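Missing here is one protein chain; the remaining ones are kept as they sit in the complex.
Up next is chain A:
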Amino acid sequence: MAGIEELSPAVGPVDTRPPEGEIDEDEDEELDESFIERLWGLTEMFPDTLRSAAEVTVSSSFTMAKKLYSFSRAALWVGTTSFMILVLPVVFETERLQLEQQQLQQQRQILLGPNAGMSGGMPGMMPPAPVKM
């Protein structure tokens, strides 16, 4: 108790301090450090270079992850809108053309017989091997 008085003279008048029997328990509860801070204090056992290297690695990887996230957002937006403007209308139109041609072929097939769907739409009476003149 005398040692405590010497080390911390500014604690306050003696009568405000808790009774001596409770000091050990209360010290655990009244310490200014929280749990996290005590765990952090444990890292002070590592050498300084290791600590600074770890700190730089962790902070730069956080920064890189944030940058990568925002870059991929921007890239996805730019890519989607540019694709929409530059490529999509042509794709729509060519697909529509293909569908129309397929429909025409089907109609021709129905109308003129099963072998008439070929190019030129020849009537289905011709033999499969055309004779070259």
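Here, contacts are C-beta pairs under 8 Å (C-beta built on N, C-alpha and C of every residue); 3 or more make two chains touch, one makes a residue touch a chain; residues count from 1.
Here is the rule we use: contacts and distances are computed from a predicted model.
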Fill in the blank from the handout: Given "TMM27 protein", "Vacuolar protein sorting-associated protein 35", "EF-hand domain-containing protein" or "Mitochondrial import receptor subunit TOM40 homolog", the protein name in the UniProt record of the chain not shown would be "Mitochondrial import receptor subunit TOM40 homolog"
Problem - Residue among A:L42, A:V90 or A:L111 that touches the chain left out of view - result: A:V90
Problem - Touch list for chain A against the chain that is not drawn - result: 78, 81-82, 85-86, 89-90, 93-94, 96-97
